[in-house]
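Removed from the display is one protein chain of the complex; every other protein chain stays in position.
Letters A, B and C name the chains as they come in the text, with residue numbers starting at 1 for each one.
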Amino acid sequence: MATKTETLSKETLLTWYEEMVLIRKFEEMCRYLYFDEPDKKRRITGVYLHLASGHEAVHLGAVKALTADDHVITAYRDHGIGLARGVRADLLMAEMMGKRTGVSGGKGGSMHLAWRPVNFWGGYAIVGGHLPLATGIALKVRYMNEPNAVLCFLGDGASNNGYFHEALNMAAVWDLPVVWLVENNLVGMGTRIEDSTGQPELVKRAIAYGIKEGPRVDGQDVIKVYEAVKEALDHARAHGPVLMEALTYRFEGHGVSDKQFDARDDLKHELEQWRTRDPLVVFKALLDKRYKDLDDDYARIEADTDKTVQDAVEFAVNSPEPGYEDLIANVYVDSDLVHGDPLKL
Amino acid sequence: MATKTETLSKETLLTWYEEMVLIRKFEEMCRYLYFDEPDKKRRITGVYLHLASGHEAVHLGAVKALTADDHVITAYRDHGIGLARGVRADLLMAEMMGKRTGVSGGKGGSMHLAWRPVNFWGGYAIVGGHLPLATGIALKVRYMNEPNAVLCFLGDGASNNGYFHEALNMAAVWDLPVVWLVENNLVGMGTRIEDSTGQPELVKRAIAYGIKEGPRVDGQDVIKVYEAVKEALDHARAHGPVLMEALTYRFEGHGVSDKQFDARDDLKHELEQWRTRDPLVVFKALLDKRYKDLDDDYARIEADTDKTVQDAVEFAVNSPEPGYEDLIANVYVDSDLVHGDPLKL
Amino acid sequence: MKNMSMRDALRAALHEEMLRDETVFVMGEEVGRWQGTHRVTRGLYDEFGARRVRDTPISEMAIAGAAVGAAMAGLRPVAELMTINFAFLSLDAMVNHAAKIHYMFNGQFKVPLVYRAATGWGNQATATHSHSPEPIFAHFPGMFLGVPSNAYDAKGMLKTAIRDDNPVLFTEVIALYPKPSPIPDEEYLIPIGQGDIKRPGTDVTIVTYGRGVEWSLDAAGILAKEGVEAEVVDVRWLRPLDLPLILSSFKKTNRCVVVEESLPMYSFGSEIAAQLQEAAFDYMDAPIKRVHAMDLPLPYARTIELMALPNAQKVVDAVREVL
Partner (left out) sequence: MKNMSMRDALRAALHEEMLRDETVFVMGEEVGRWQGTHRVTRGLYDEFGARRVRDTPISEMAIAGAAVGAAMAGLRPVAELMTINFAFLSLDAMVNHAAKIHYMFNGQFKVPLVYRAATGWGNQATATHSHSPEPIFAHFPGMFLGVPSNAYDAKGMLKTAIRDDNPVLFTEVIALYPKPSPIPDEEYLIPIGQGDIKRPGTDVTIVTYGRGVEWSLDAAGILAKEGVEAEVVDVRWLRPLDLPLILSSFKKTNRCVVVEESLPMYSFGSEIAAQLQEAAFDYMDAPIKRVHAMDLPLPYARTIELMALPNAQKVVDAVREVL
């Protein structure tokens, strides 16, 4: 059964709020460092950077529903999920800047964050490609008879790819403990959900695999997401896969090269509508309704998160770049079973 | 609306019965020529030969529901569909023997029969691979504003492949006139449907694409198949895709190398059960119930189909083998736009 | 004659062919309302509408396969796979169906389609989005493969690819999209399989394609200052390969470097070197050298990414080795 809101203490909720603020600030800092930072040495560069501002309640609420030994995996819109899972902001920022100290040693970048110690299995950039990986991780859980579950985030657009069908069906046949959580932000790049599928109510696809049709939860409300995902994870542990949706919206373009909100008035309008349901606004309203006199807390949170992000940037900026030895490291696992050097370059 | 049985004349029904007998005899002849023919020169050889004995009512009933300008495409269990569509038995048998006179010039073989003049778009051997082809053919129909529909046969096993998901979803988004007809024979090679999918009631998958959930029709009854497919085709023409099933059973192994019925007592028993609902037996019972004194007709049909099959074999045996010029023909379409010879061998 | 970027030249080719033949249509992810991920299809949706500029779901298997069906049935799809990285998901439909249906059914069907995909690496696109795997697609007979190295070629090659009755995989180097060349006002076609001498020379033959042409021309410029005249052969098509052109150059220079953006093993350089040593053994004055990316997945960090990639200097160094 879902943990009820009432059982979440003020302290917990404030911590979550702080984490959500951090995620937003992290994303905004990434945008700044990509577009506006004047000092070349402090910039984030490259072609792919997918911000998740607007999705924070989905990321935080869902990840908080996991136990420490549960597993989480996602696509390329992965910064917030890493932070929610407790990966250090400075190691993440260093990865954005392609530094040796980054979570992936500067070799993965924004789309390929991962942190093994917290079972954050990574961000993946081939749409749908991580879904069977989730199936495989869940298979290991069942194989070893472990009590854990896997949470797999995916986009609405991804649900039309062959990987979705095969991965969900296989997990269903094997009765694996996975929650498939669609972050339904109504669009994949520029394609609206009505144009990408004959069944825009994606949870209905659960029936195609005989698995539990989970809810379409309000993705702007962190508590609702948390409760729904927690319930889904419990179901998954006991009875196998669940397909659920969190309805949300991204406040930025698809990626850094996307100017859709500048170009289209109808979208600008839609964006404004959704901004009134900004997950931070919704969360703050809930806190203010429940508790009195949080102003000091908010001030502290503002200051602490600013500092965390600023420290992360300084850490990243001052970290060394990877060198030739990093370039050629980890192409293969070192192995006595291999004759000669497999990396003859 | 479906054409009602009553509108099918005695003559039509007898013609269909004859065709169904022909299909069965053709399959039995193939099996004989592969396993038992003593004369090497008369044999069917190779590794792939998938007989469809047991599926005749599905093949014939469904194909008869097509207009001349409609389109049909299928997987590798394709002999009966070709015959039902009116492809000459001798040209098909020549293909089985890899002869130059075969429908595919001896280059396609049993799995890759096709006959363009009757819009039989072929047999395909990559499971699921022909599904997007059906989508593409249906796209052409819509693009050109033609009044026709596409009938796409597929197996229960194929419905778990990524191609299924992508092809059905795309056809749904584009509202294309396709009937997806699952020949559900309960098994893909040796894997039972309960082990291959979490949703063994495959028509339910229609909801995943927002398309019409068609019936699960009795695949041993040619009239029922005919009516259901005809209705589905009409729906497809007017309103877009339909997913339906015909429940059937194959009376032979998956392919020529499959000894499952010899090996497993439970399957032998199941087979016996299904044989009581042999499509020929079911059809004959219907005819006998409706009409008197068909013995002469049956005798004529027996003789005629025997002769057709025998003639087909003689035609095939006496046809020339393809030669080097055939080997190198049709790798590329001859083209003025190509510099030099693209086939430098 | 006017200057056009490769992006605009490709768009012009699509535009002209769509005007010319109503059966030509464009399909793929984001090609329509979104105006194309790389903006090659910009404006086409507005001009031709949803019938002829068809947005698809994220379904690379079905995009590739539906294009085959539509082509068999008489249309001329230009199906975009966005980037070649995603075409790995289309390999089966391309190899088993697009490339084989004409043969397998003994000529009963033609498959006149073009698959377009952006290609190339660089700009920190990272391992999963950094491929230039043309050779693995060109390994299979039945489908042609072209890669233009500039705007002029791009336009003529794409128009030919669309008109030809054979399936063509057409990859477009992202880094070249913005680069301009002069484009004649009159229509022109560039035959499939015809290579091109991009710079005449007498001392060494550099065989290349796509982005390699730029590096090779830059290298030739540097070498010219040292008195070395390099001939740069742009094969333009990996299938069919213009071997006569390569051979005639090599028989003149007797030395060769092969330059490609891709990985070294079982690749473009391998094929060219193998062909030359076999067909012109007596003309070889030195071993044929290969310049290519390092044999590893590409990392994100810019500094080390650049180390892994080929460039003009690496071409110069290789040429010096064979002189």
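Throughout what follows, a residue touches a chain if its C-beta (ideal position, glycine included) is under 8 Å from a C-beta of that chain, and two chains touch if they have at least 3 such contacts.
Just so it is clear, the structure is predicted and the values come from calculations on it, not from any experiment.
Peer 1: Could you tell me which shown chains are touched by the chain that is not displayed?
Peer 2: Every shown chain touched by the left-out chain: A, B, C.
Peer 1: Which residue from A:Lys64, A:His112, A:Lys212 or A:His235 sits in contact with the chain not drawn here?
Peer 2: A:His112
Peer 1: Would you indicate which residue among B:Met111, B:Leu133, B:Leu151 or B:Val229 is in contact with the undisplayed chain?
Peer 2: Within the whole complex, the residue contacting the unshown chain is B:Met111.
Peer 1: Which residue, B:Thr74, B:Asn160 or B:Thr248, contacts the hidden chain when the whole complex is considered?
Peer 2: B:Asn160
Peer 1: For the chain left out of this view, which of C:Glu30, C:Asp92 or C:Glu214 touches it?
Peer 2: C:Asp92
Peer 1: On chain A, what residues meet the omitted chain?
Peer 2: 71, 103-108, 112, 114-116, 121-122, 124, 126, 129, 131-141, 143-144, 162-163, 165-167, 169-170, 173-174, 326, 329-333, 335, 337-344
Peer 1: Could you pull out which residues of chain C are in touch with the chain that's been left out?
Peer 2: Within chain C, the residues touching the omitted chain are 61, 85-86, 88-89, 91-92, 95-96, 99-100, 103-104, 126-128, 133, 135-136, 138-142, 238-239, 241, 263, 265-274, 277-279, 281, 284, 286-290, 295-297, 299.
Peer 1: In the complete complex, the non-displayed chain touches which residues of chain B?
Peer 2: 45-48, 95, 98-100, 104, 106-109, 111-112, 124-129, 157-158, 160-162, 188-191, 195-197, 260, 321-324, 326-328, 331, 343-345
Throughout what follows, only the chains that are shown with their structure count from here on.
Peer 1: Using mean Cα positions as chain centres, tell me which chain lies farthest from chain A.
Peer 2: Farthest chain from chain A, going by C-alpha centroids: B.
Peer 1: So which has more C-beta pairs touching, B-C or A-C?
Peer 2: Higher C-beta contact count between the two pairs: B-C.
Peer 1: Rounded to the nearest whole Å, what is the centre-to-centre distance of chain A and chain B, using the mean of the C-alpha atoms as each centre?
Peer 2: Once rounded, the distance between the two centres reads 46 Å.
Peer 1: How many angstrom lie between the CA centroids of chain B and chain C, rounded to a whole number?
Peer 2: 40
Peer 1: Mark out which residues of chain B touch at least two other chains, giving numbers and ranges.
Peer 2: Within chain B, the residues that touch at least two other chains are 162-163, 165-166, 169, 173.
Peer 1: Which residues does chain C have that touch at least 2 chains other than itself?
Peer 2: Touching at least two other chains: 57, 59-62.
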